[in-house]
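Notes follow once the structure below has been shown.
Only one protein chain is missing; all other protein chains are in place.
A, B and C are the chain letters, set down in written order, and residue numbers restart from 1 in every chain.
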Amino acid sequence: MKRLEVSLPGLKMKNPIMPASGCFGFGREYAGLYDLSVLGAAAIKAATVEARFGNPTPRVAETHSGMLNAIGLQNPGVDQIMEKELPFLKSYDLPIVANIAGSTEEDYCEVAEKMSSHPQVSVLELNISCPNVKEGGIQFGTDARTAAALTKRVKAVSSKPVYVKLSPNVANIAEMAIAVEEAGADGISMINTLLGMRIDLKTRKPILANKTGGLSGPAIKPVAIRMIHEVSQAVSIPIIGMGGVSCAEDVIEFMLAGASAVAVGTANFVDPFICPDIISQLPELLEKMNVSHIRELIGGSWRECEVPSLSR
Amino acid sequence: MKRLEVSLPGLKMKNPIMPASGCFGFGREYAGLYDLSVLGAAAIKAATVEARFGNPTPRVAETHSGMLNAIGLQNPGVDQIMEKELPFLKSYDLPIVANIAGSTEEDYCEVAEKMSSHPQVSVLELNISCPNVKEGGIQFGTDARTAAALTKRVKAVSSKPVYVKLSPNVANIAEMAIAVEEAGADGISMINTLLGMRIDLKTRKPILANKTGGLSGPAIKPVAIRMIHEVSQAVSIPIIGMGGVSCAEDVIEFMLAGASAVAVGTANFVDPFICPDIISQLPELLEKMNVSHIRELIGGSWRECEVPSLSR
Amino acid sequence: MKKELVEVVSQKEIARHIFELKVQGNVVNEMTSPGQFVHIRVTDTFQPLLRRPISICDVDLESRTLTMLYRKEGTGTALLSQKKEGEKIDLLGPLGNGFPLDELSQGQTALLVGGGIGVPPLYYLAKKLCSQGINVISVLGFQSGDDGFYSEKFAELGEAYVSTVDGSQGTKGFVTDVIKNKDLHYDLLYSCGPTVMLKALELQVPAANGFFSLEERMGCGIGACFACVCHVNGGLPSDYVKVCSDGPVFPIGEVVL
Partner (left out) sequence: MKKELVEVVSQKEIARHIFELKVQGNVVNEMTSPGQFVHIRVTDTFQPLLRRPISICDVDLESRTLTMLYRKEGTGTALLSQKKEGEKIDLLGPLGNGFPLDELSQGQTALLVGGGIGVPPLYYLAKKLCSQGINVISVLGFQSGDDGFYSEKFAELGEAYVSTVDGSQGTKGFVTDVIKNKDLHYDLLYSCGPTVMLKALELQVPAANGFFSLEERMGCGIGACFACVCHVNGGLPSDYVKVCSDGPVFPIGEVVL
C-alpha cells in the first residue's frame, strides 16, 4: 500500500483521500459504517468560537449533477469540538484537518490557536470561502489582501501547518493563491462551493431559506480542475483538491491537474462508502495506468513527463 | 399568443425565447428544422473584425450535466456576416441579436458600428465574457472599469441598443452590472460560460486543445439563477437570462429570478427542436401556474407580489 | 444500517400517483422499528444526485420483504416508479429512530393520525401495536378519494376513519375534524404528515402525549451534514436535533415545528 502514500506539510497520509469538511460531520456517523483508519485523513466540520445553529431550513436543494447547501457553519463551538468530538476520533489512525471559520480576524485567531493546540489536530484548514454566512467566510475569500492579512495572523498564532481553503467565486484564483502563499500558508485547499440558487416554481421563492447556497458535486468538477491546474503552476505549496470527486478516476484527474491530496465531499451523501471504495480501487487503476507510485501523477497534466506509451 | 410577448429595448419579442449566441450559428441549420419565425429572437455567433478560425480541435468535451467548449470565436468576420449570413435570415420575422467581440476596444467599436448599421440587426450583444480567446473577451469582462469604458465607446458608435454579456467568472457580478449600466448599456445578457477544464486519463493532458474551455449546460443553471437574482435587483435595465435552460420550467425559473427574456444555448445540441418545443409548452405552463401574462413572472422571486394560492 | 442492492419484488400504482413498491434483501432483517426510513438511490448516474428518504411501510421478516409507499412527485420518485420486478435498487437503511412501542400496555388505545404520504409509516406501526394487544384507531387524511390508499388495510387493524379535503371520501375536511366530530379518545397519539397537520394537532390537543414523525430535506440521511436540523422547544438558540438521525420521530412538543 506504500504506493498510495503522500506527504504534505503536517499530513503523512496512507493515501491521498480524505472526506471534505462539512460532509463528514465529526466522523461518528461514518465510523459506524467503516473503519476510519483506512482514510488518508479527515477534514472535520468548520469550528467557530461560539456554538452556531446555522441557517433556517430547507438547507439543501438538488441541482443537475450537483446540490446546493446553506448549512451556515452549524457547529457546537470550538471548545465543545475539542472536548466532546475530537476524543472520539482518538482510537483511529487518522490525521485530522480542522476546518476553522469566524466572523472577524479575532474569531479566526481564537479558534486557530485553540484548535492547533489540540494534540489530535494535524493541520488547520482556514475556511475563507463559506458562501453561506453573512459575516466572515467568503468576504475574506474574494479579496487577496484581506485573505493574506488573515492568513498571516492565523499563521502567527497557530502551532500547526495552515491550509487556506479558497473560494472559486473569484475572477483570479491564482492571485488569491499567491497572496496566501506569500502570507505563509503551508498549503491550499480548493475549491469550496460556487454560489448558486434554485427557485421553486410553486412558491416562486428560492428553495433554500437562505436563498443562496453553495453548489457542490460533479457539476462543479470542471471548474475545480481548471482552478487547480492554474494554481498548482502558480504556487509551490501543495494543494488538497476537491469539487465533485466521486470515483477513483476523478482522484487521478485531480492529481494530474496538480493536487497532492484529494477531498471527497458531496459524494459521501450519494454513497457513504465512497471513500474506502475509492481507496481500494486506486491500486488497480494505477496498475492499469502503469504508474508505480501515485505521487508521480501530481501535476502530470502540465509537468513535462513521460507518459508510458502503453497507457496512451 | 399575446400572453408570451415581451418587450425589451430594441426587441419586440413574440415570446421570451431566443437561441443563445454560438449555439445557433447564423440560423441556416435550424432553418432546415423549423420555421425560425416562431422564435422570440435569435442571437447569432460572435462577429469579429477579421475572419477567425478559432482554436485547434478538440474544441468540446463533455462534463456531468454540462459541456466545455473552446471554439475561440470562429467566424467569417463582420463584413462576410453582414453580406452573406444575415440576408438569409431576412425572410423570417425574427429580431436579431448580433453578438460582437474583439481583441481591442477599436475592434469592438468597428464591429459595433458596422453591425448596428445593418437593417436586420435589432440589438448588439457585447461579448466581454468569452473565456476562450487570449485577447479580448474575458479580460474586458472581469474588471468593472474596463467593462464600463468599453461599453461607453461601443454605445457611442452604435445606432442600436447595446446589451452587455457578462462573465460569471467574477467575485462581484452586481458591481459589473452596475458599471455597464452606468456606462449606458441598454440591457444585460448573462451568463456566459464558467471557465473549466477536463483532463484525459489516457493522454494525461487536458481534453481540449486549448486546455481550458467554457462550461455550459444544466450544470451551471444554479450559478446563473443566483447571479440573475442578484443583478436584477441591482440594476434597472432588463436582463436576457441564460445558462443551462433546457425546458419550459427553466424559463419560468429564470424569469422569476429576474430575467425579462431567456436564451437557450447548449440545450439546442441535445435537442435541436428545443426552442420551438419550449415556446409551445409555455402557455400551458402559465395556465397551470395561474399566470395571465408571462411578464408578471419577471423578478417574481424577489418582488413583493401575490402568488395565486392555487399554485402554492 | 446497511447499504444493499435490494431486488424489486413488485411495483404497482395503488392510487393516483401513489406507488406500492416491494423489495427483498437481507437488510430487511434489521427493519424492526416502525417509523424508521430508508435512503434510496434511484439511478446510478448523478441525475438526480441525492438519495430519497422513504419510510418503512411494512416488513415481512420471513420473506425479507420491505414494502414502501410513495408518491410520484419529482425526478427521483418518477425514476423510482419505473423500476421493474427483478431490478436492483441501492438502498441504505434502516435509518433514524422509529416510534417507541413500549409506552402503552395491552388494552390501551393509540390514535394514529396520518396525512397524505405521511400515512405509510403508520401502517407498520399499527401492525406492531395490534400484535402487542393495543387498540389502534386510525385517522387518515387525503386530498380526495382518488389520492387515498390503505384505508381498508388500516380498517383490518382497528377503527379507521378517512377525511378528504374535497369530501369525496369519508369526512369532508381535515383529520382534526374527524377527531373532533367522532370525539375520539386515546392514550397516546402517533402522527406523521405535513407540518401544517402536525401543528393543527398540537393546537387541538395541547396536552397530547405522543410522537410526531417529521420531514425535512436531507443531504446525507445519516447525521453527518447538518441539513435536516430543527430547533428544540425551550432549548438554547444553538440547540438542535437532526431529523435523520435523532428523529424522524420525536416526542410531541420536543421540537419546534
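Basically, a residue touches a chain if its C-beta (ideal position, glycine included) is under 8 Å from a C-beta of that chain, and two chains touch if they have at least 3 such contacts.
Here the structure is a predicted model, which means the values were calculated and not measured.
Asks: Under the definition given at the start, what are the shown partners of the omitted chain?
Replies: A, B, C
Asks: Based on the whole complex, identify which of B:11, B:36 or B:71 touches the chain you can't see.
Replies: B:71
Asks: Touching the missing chain, which residues of chain B?
Replies: On the side of chain B, residues 22-25, 28-30, 32-33, 45, 50-54, 57-67, 69, 71, 74, 76-77, 217-218, 246, 266, 268-273 touch the unshown chain.
Asks: Touching the hidden chain in the full complex, which residues of chain C are there? Just list them.
Replies: 43, 45-47
Asks: I need the residue numbers on chain A that touch the omitted chain, in ascending order.
Replies: Touching the missing chain: residues 64-65.
Going forward, only the chains that are shown with their structure count from here on.
Asks: Have a look and report which chain pair racks up the highest count of C-beta pairs in contact.
Replies: A-B
Asks: Which chain has the mean of its C-alpha atoms lying nearest to the mean of all protein C-alpha atoms shown?
Replies: Checking distances from each chain centre to the full centroid gives A.
Asks: Could you give the separation in Å between the centres of chain A and chain B, each centre being the mean of its C-alpha atoms?
Replies: Whole-Å distance between the two chain centres: 33.
Asks: For chain B and chain C, let me know how many angstrom lie between their CA-based centres, rounded off.
Replies: 46
Asks: What's the distance between the Cα centroids of chain A and chain C, rounded to whole Å?
Replies: 36
Asks: Where does chain B touch two or more other chains at once, residue-wise?
Replies: Touching at least two other chains: 64-65.
Asks: What positions in chain C touch 2 or more of the other chains?
Replies: Correct list: 46-47.
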